[in-house]
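One chain of protein is taken out of this complex; the other chains stay put.
So, chain A:
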Amino acid sequence: MQLSRGAIAGILSDGPPQVYTVQCAGVKKVMNPNGQPRYRLMLSDGEFQYVCMLASQLSDLVVNQLQEGCILQITEYICQFVQTKKYVQQIVVVVVIVLNCKVVQAECPKIGNPVMYTDPSVVAAPGTAQPSAAAPAPFAAPQHAAHPASAYGAPPATGPAPAYGAPPPTGSASAYGAPPSAGAAPAYGAPPASAAPAYGAPPASAAPAYGAPPQHAGTPYGVPAPVPSAYGAPPQGTGPAAAAPYAVPPSAGQQGPYGAPQSAGAYGVPPAATGPYGGHSGAAQYGAAVGGGPKAAYGASAYQQQGPKAEPANPYGGGGGGIPAAYPPTTKAYGNPSGPPQYRGQGAVARDAGPASIMPINSLNSYQNRWTIKARVTHKSDIRRYTNARGEGRFFSFDLLDAQGGEIRAVGWNDQCDKWYEAVDTGKVYLVSKASLRNKRGNFNQTRHQFEIHLENGSQVEPVQDEAEIPQLHFNFTSISQLEDVPAGQMVDVVGVVDSVQDWTSITKRDGGETQKRSMIIRDESGRSIEVTLWGAYALTPGDSLQATTAAGTHPVLAVKNARVGDFNGKTLSTVSSSTVLIDPPDVAEAARLRAWYDQGGCAQAAAALSKPSGGGGRADRRVTLSQIADEGLGLGGQPAWVQVVATVAFLRNENMYYPACPLPFNGKTCNKKLQDHTGDGNFYCERCGQNATPDWRYIVSMQVADHSGEIWVTAFNEAAPELIGVPAGELRQLCEDGNPRFAFLVQQACFKTYTMKLKVAEDTYNDETKIRISLVSATAPDYGAESRTLLDLIGKLQRGEQIFGPPVPAAGGPGALPGVARGGAPPAQQQGYGGGYGAPAPRPAIGGYGDGGAARGGYGAYGGTALANAGW
């Protein structure tokens, strides 16, 4: 196998990008602070060898094929110039990152006798003597303090130069937007303040190292240890050309997604500004070529003909002071004719925000912290609030889609949320830059991108002229038959022709709120059909129109983006908050194709259903008798059970029927916490809100209710109690305080009335004691007609010898038609739905968004039990 001659030099030089064949002379695994393993390779071209990092997405190769001795074809790579401190001086090292490679031969004896590569031409870098002169770039061959920074032209060793680019170690991480954890200085990928400069390694200390070369404390990473390499010297200031040598990431122009000049990515560079490392948003320097011509990049003065003085270091700490420089460095990376690069503490370093080079969303990566994307907002979420250990917070998110079809989610937290929520509109195109990339939080984010964007202080979201090239919505359809193999909980995009639509029904959510749902069946050319459930607002819009047109005979095409697969009754689909529903979308090719298929005969095709029929209707609470609650242990085991009973109020406790509630808003809702009246003088104080307030009296009535099977104690709150008593809590309290006999009258007349009640049975732990507490969620006058039908059902069952009042039996499928009973209308939208064969639990779409501490995770709980079925009880 022939290795590419001069490959190592070629990679490290600024030559045009090429595919090089090299041999792997060694593989070493290093651990990222975030626990991900990264691999360090020693690559050799037979004559020279150099240490390179393998991009994290290629780590699998090592597991499978890549091993010492194998022959690799490097198809994409990028060089990063990392300023680091070796011993006491600042030096710059080149870190090579392999972005894409192929193993062409898995085993091969060592070819040649390669030595570590050093570029003689660099050694002499003028700058050597004075750091100043030097453009940062050069690789400072680490070793040797001997040449104080010099050789490398590294930023003058002068500065304390704490870590590279690290913003002054003083730790205001914020300056650079370094990862909050900042705290200590070196963060940002700067080698931990400790000795050994680790190049580009994300600070071994805190700061997550995103892909930076492993921090090896101590070992200069990848630096050809021994040889004082030349690179350091920035091209002797002759202008861009000169800068060439290192400064430019080899392909300058083309490197894959990353090294692309435009992107100014800093690979593995100490957290540069934004980006994963939280480096300064501004800094990018490396490579931020931004436009500056092909070679942009690193240090090379590629930009403008400025002498190499590049201040490469900028990002890192360039001058303690004003760092966060503009993002894409564009010009002037170095451009500091006035003298040695101004590092730290020397005044603001001008950073230009030159015309940003737009990179595709799909190439966003953690090595590159200076990027700009141009994309359309396809979805914007509402502001959500949450409370976690650190207090409360809020956020909103929006999904971006660019011309290449890449999608990513952007999130704005707290202040960013306030700042950007109004500015961002769905459907418009924006340029987003200077934000940080974080790994996607899988349980909240179902986009297909590995990362998500977090807006920060310096982030920019600029509206731009609409781009016709950027599609409005990008779908990745899965055919219905394929859904059979998709696990529940996964998000998919689907498109199908609507076969039938049902009425909408009301459902009680796990947290007590009500919402609407509407089911329909769609099918496609794969010959399968599936039930799609539209929740919330979607149930009405476009649910209503869908029902109307389908009933009229037209079968529209329905496209849903981000539907959640459920496995209830076969497979089903549900909308979630991040879903988008389109009817007959005009610019979606698959929709048009389906329309044609259907009209030309597809409608006649039989479709095997993926969703077993569940009899439609809503999922109603399970109807039980009072004794069943205790007998079956409902509510035990963590999950509250929601049931429906028909019972009579037997007794109302007439003390402590109400409490003073805090009326102030808290976290988006009313606080409602009990106010304290310590002083006894009528001044009420809320502990949660921390202030006095006039109380809003709310009911908390303890009552006993009974049916034929037994009696239980329930607590009725302000939702249900006024219905039973007839007056609001405040009024009742007034009557009581006044000694008005009407008080006793009202309490008494509430007794011995029968209601259909919805109960929530839940476990409550108080002082180490866990008990079942039942609360009355709502009470309505019974519908005698429906109730009679239910009773007739039961009678029929008893006549047949079947069990009633027992634990639910999973639906045998199909709505049961009870003998001899005409089922009057289907269970009405409200809370009815007595056992009649319907009401098998519907799928549970998770509505939740983000939110630490699990807040805002509105799920639709399963009502106490599985299928309701005919047996229904």
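Observations on the structure shown:
Please note the rule applied: contacts are C-beta pairs under 8 Å (C-beta built on N, C-alpha and C of every residue); 3 or more make two chains touch, one makes a residue touch a chain; residues count from 1.
By our rule, contacts and distances are computed from a predicted model.
UniProt lists the omitted chain of the complex under the protein name "Replication factor A protein 3" (options: "Aldehyde dehydrogenase", "AP complex subunit beta", "Replication factor A protein 3" or "Aspartate aminotransferase"). Only one of the listed residues, A:Pro37, A:Gly633, A:Gly726 or A:Gly785, touches the absent chain: A:Gly785.
Looking at chain A, the residues touching the absent chain are 784-785, 788-789, 792, 795, 799, 820-822, 824.
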